[in-house]
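Complex shown without one protein chain; remaining protein chains in place.
Chain nomenclature is as follows: A and B, assigned in order of appearance, with residue numbering initiated at 1 for each chain independently.
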Amino acid sequence: MIGIRFHGRGGQGAVLASKILASAYFAQGFHVQSFPFFGMERKGAAVAAFVRVANRPIVERGEILNPSIVVVLDSTLLQMVDVTRGLESGGTILLDYLSQDDRRPIEGPFRIAAVDAGSIALEYGLGSKIAPIVNTVILGAFAKIADNLSLDHLMAAIKASVPINPEQNAAAAHSAYSAVQWLRGEPIPPRERLAQPKRAIQCFAELPTVPETRDVIDWNQTGTWRYLTPVATNKLPPCSSNCPTGMPIPEMIQAVKQGDNLKALQLALSANPLPGVTGRLCYHPCQIDCIRRRIDQPIAIQQLERFIAAHDGSFSNEPSAYCPARVAVVGAGPIGLTCGYFLGRSGCRVALLAGEEQPGGALLGLSPQKVDPQILKSEMERLVRLSNIELRLGVTVDDHLLTDLRSGFDLIIVDPFELADISPGKHSALDFTKSDATHIVDKLFLPVLPKELKPFKSALIARYVALGRNIAGDAHRHLAVKDRADPVPSSESADENGVRAPIALNPAEIRINRFPAASSPRPSTLGKDTIPDDGEALSEAFRCLSCGTCNLCLQCISNCPDVSIQLSRNSTGVSFDLQHCKGCGICAHECPRDVIRMEKII
Amino acid sequence: MKKLMMGTEAAALAVRLARAQFVSAYPITPQTNLVEELSNIIGRGEMKAKYLTVESEHSAMASCIGASLAGVRTFTATSSQGLAYMHEVLHYAAGMRLPIVMVNANRALSPPWNLYCDHTDSLSQRDTGWVQYYCDDVQDVMDSVLIAYRVAEQAQLPVMINMDAFYLTHTSEPIDIPDQEEVDRFLPPIHPLSKLDVENPKTFGNVCGSDLYMTMKFKRHLDMLDVEALWEKIADEYNRTFKRHSPPIEAYRAQDAELVVIGIGTAAGTIRLAIDRLREQGVAAGSVRLSMVRPFPAKGLRSAIAKAKHVVVIDRDVSFGAEGILAQEIKASLYEHKRDLEFHGFVAGIGGKDITTDGVVEFVRQAVSGQGQAKQVGSSLWAEVMP
Partner (left out) sequence: MNQDTPRHDELMTPGHFGCPGCGATLAMKHTLSVLGPDTIIVMPAGCWSTLIGIFPFTCLEVPVVSVAFATTAAVAAGIKSSLEIQGNDHTTVLAWAGDGGTFDIGIQALSGAAERNDDILFICYDNEAYMNTGIQRSSATPAGGWTTTTPASALKVQNKKNMVAIMASHGVPYAATASISDSQDLKDKLQKAKAIKGTRFIHLLASCPTGWRHAPELTVEVARLAVQSRVFPLYEVIEGENWQLNWMAEKIDVKPYLKIQGRFKSMSQEEQRRFQQNVDRNWLSLRRKCGLLEATSAS
C-alpha cells in the first residue's frame, strides 16, 4: 500500500485533489481511501489531505504517518509546515514551484520533482494571478512521477469531479505531465521556519482540572495566510497636484483642524515662503479640481492660506542643512526672494541684491487692493528672517555688479526679470546665452524664464515661487557637487517605509458617499476676499476630505477584524502588523481617501 | 431534632442546611414538592439564594452550570423525562468539573406514561461522569445531600442523589434533622477551584486537540475513581458528628453468606427483611446494597461477597437488548476476581411494581432451584410479567 499526503492552503483545492486522485486510481482497479485532515479549513491556512492506494481492501484508518509521496500545492508552506514529516527515506516530494536553477529547497534523502504549476494554471485560465488554482495541474505532474497512474484515467477523473472548466483543468493536467522535472541540483539551505505553535501543557502534571485556557493566542502567526499585503502610502490629491509650489495642502488643513496653525504655517513654508502673497494673488488652481465639488463647493483653500500666513512665524532660523557656499541672488522679486529663501534654509550664506529700496520686485508695483502693502512687508520680513538673507538694497544692477560679485561669492544667480537691466555688450566675458543650470559659466547662473511667465502676471505668482525654488535646487546641486554640501532635502512626502516619489491620487477612487458630508452638504461660508478668523478657518478646514492623505480617521483600525493595524510610531499614519494580517483588504476598501492599497508582496 | 418528613421535604431541608446559593428547577412529578418547598423557603428569606424558575430541565441544568462556574453552590432536581432532557448538559457539567448537586426522583421513562418507581432514568445516565448515589430511606436523603456537597466540592465533580419515586418522595418517615451550626462545621462555604472572574480572565471549554482531550478525560476518570474512597472518608466524618453512616456500599449478613442479593434504593430494606427470613429458613443468605453506582464501588463489592457462590441481582431497570444494568455492571466488576460465581439477574419492580419481601424470597428460591414464576429471557429473569 502507498500513502500520499497533500499539503495546501485553505481554498486551494487540496482536498478535491485528493478525491480526484483516489477516483483515478479507483477507476484503474486499485483499492483507495481518501480523506482530509479533520479540522477547520480557513482560506489561506495550512491544510492536509490523504490518499491510500493498495491492491487489497484498505482497513487502516486515520492520518498517514509515513507517506511515500508528499504533494505540495503551495511551496510557501515550506516555511510553515514540515512537509517531510514521516516521509520515508527515498520517498518523493512533488512541489508546485520550479525555480530557475534546478536547486532543491528541501534537504533530506528524498527524490524531489517540481512543476511551475502557477504558470500552467494561469495559461489555462484557472484561478487568478494572486491565487491560481493548481490542484489539477499538480495531479498531472503526479501522474508522470508516480508511474502507476494512467494519465487518461486521471484526466477522466478530473473532468468528472471539478465544479467548473473541466476541459481546461484536464488540459492543464496534461500540460503539467510533460512539464514536470526531477530536481537534480544541490540542496539550498532551508528558509528559516516561522515560529512554531506554543506548547503550554507538556505533561499530565501540567493539566488543569477544569478545562480552562492558560494564555492568549497572539503567538499564532496568521500572517502566513496572506496572499495580498496592505501598504499605506499618501497620494497626491488634486489640490496639491495642481499647486505649482506643491504645498502639502491636506496636511496643512489637517493642522488647522487640530488647532495647530503654526504647524500649518511651517508646512506651507516648506514649499512656499510667501503664502500671504500667493493667498491673495494666485489663481488658485488648487480649488479647480477639489473633490469636495462633488458634494457642494470646493474648499476655500486660498482663504485658508491667507489665514495660515497671518500667524507669527517666529520659528527658528536655524538652517536645515550645511552648505559652506556664499551665493548672491540678484533681483528681489518673487523668483529671487524664493530662490534666496531656499538656499538660505539649506545653509548657504545668501545675499539678496535689489535696485529698489525695498525687496519685492514686481510685487511692489501691485495695487493695495490686490495685496495689502503691510502684508507684503511682513511676508518678506519673515522670509528674510527665516533664511538669514543679507539684503543689499539700492544697488545698481549692471554688469559691473556681476563682475564685482565674483570675488565675494561662489555663485551668482540673476533673477530673469533683472536681465533686462544688464546689457552684455561691454564685457564679453559674460556670455549670457550659455549660462543656465547645466552650464554655469564663471560662477554665473542665468535661469531662463518660461515664455508664458513674461511679462509678470500676478495671478501666476505661484509659478514664480515654484520657479525660484527650482532654481535654488539646481544651484544647490551645483554647489553640493563642488563643495560637498548636504543634498537638498526632498520636498516629497515619504511614507513610513521610506518610499518617496508620491503617486497622484486617481480622483475616481474617492467614493463620495463614504463621507458623512455627502448626505449633509455644507457649502463654504467664506467670501472671495475674506480673511477668516479662527472659527471660520476651523469650520472651513473641517470641510476638507483629506483626499489621498491619511488624517488618522482610523476607519482602517476600527474595521480590522484581526487587530493588525496600529498608529505608526515613526510617521503620522498607520502601520500594519504583518505577522497577523490575513490580507482581507477591508482596510483598503474602507479607507475613504485611498491611502491603503493591497499589493502582492512575497 | 426528630420530625416526620417526606423525601422531597427532607431534600429541600438538606439543601437549605447546605446553604445552597442558587436553585434552578423545572417541576416534574414526583419531584414537585421539593421545588415548591425550596421556592417557599427562599421566598420567605430563610435561605440567602436565588431561585430561577426556568422553562425546562435543560435550562435548569444549564443555569446551574453558569451559576456554579461563576462560583456559588448550586442545586437542581428532576426525574425521568426531565433527566433525559438534561442528558447533553449532564455531560457538560461533569466535563466542566462543576460541584453541582442534583436530586433525581427515579421514575419510569415514557412511553407508555408511568409516574412510578424505576431506575432506568438515572442508570442510563451512568456514563455522563456524575457521581451517583441511591438513597434507601428518607434519613438517607437528608444525609446524602449534605455529604454530596462535601464530596462534590472536593472532587470537583457533580453528584446525583437518587430517591425512589413515591417510596421516598411521597412517604413520610421520622428523621433526625441536623443542627445548622453542626452542618456549617461539616460543610464550610464553597471555595471553587476555578471560576469566571474578571480579575483572572480565562476561556472555559473551548475547542481542544485530540492529545489534550484524551489526557483530560484520563485525568477526570482517575479523579472519579478516587471518589469511592473520598465518599467513604467523608461519610465517616459525617458519622462521627451526626451518628449516621451513609457508605458507598452496605453489606448485610454477607460476611459468611453463600448467596448474596444485591439491589439499590428502597428495595434494599425489603431485601434485608427477605434475608432475615431466609436465614431463619437455614439459607446462608446475605445482601449488599450499592448506595454508590458511580464510581462503581468495585473494591467494596469484592470484599462484601468474599464467600458467596451465588449472586442474585435485582434490577429495577433494563438495558434493552442486553440485560439489567446492575447485573451487567456487577458481573463485569467481579469478572477478574471470582470466576466460579453463579449469577442470577432479576428484572423486577419496573414502572412502580412493588418489590415485596415474599417476592425477594421467591427470587432466591428460583435462583437456587431453577424453578419459579419469573420468565427467563436471555440472561435475565423477568418477574411478574403477564402470562
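Assume a residue touches a chain if its C-beta (ideal position, glycine included) is under 8 Å from a C-beta of that chain, and two chains touch if they have at least 3 such contacts.
Predicted, not measured: the structure shown is a model, and the values here were computed from it.
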item	value
Omitted-chain contact residue, chosen from A:25, A:225 or A:417	A:225
Residue in contact with the excluded chain [from A:186, A:215 or A:357]	A:215
Absent-chain contact - pick from B:27, B:205 or B:372	B:205
Hidden partner interface residues of subunit B, rising order	21-22, 24, 48-50, 52-56, 58-60, 62-72, 74, 88-89, 92, 196-198, 200-209, 212
Touch residues of subunit A, complete complex, unshown partner	40, 42-45, 198, 200-201, 208, 211-222, 225-226, 516, 553-555, 557-564, 566-567, 577, 580, 582-586, 588-590, 598
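Everything that follows uses one rule, which is that only the chains that are shown with their structure count from here on.
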item	value
Subunit A and subunit B: spacing of chain centres that average the CA atoms, whole Å	71
Subunit B - residues contacting subunit A, complex	95-97, 156, 193-194, 202-206, 208, 212, 215-216, 218-219, 223
Touching residues (chain side subunit A, partner subunit B) in the complex	201, 204, 207-214
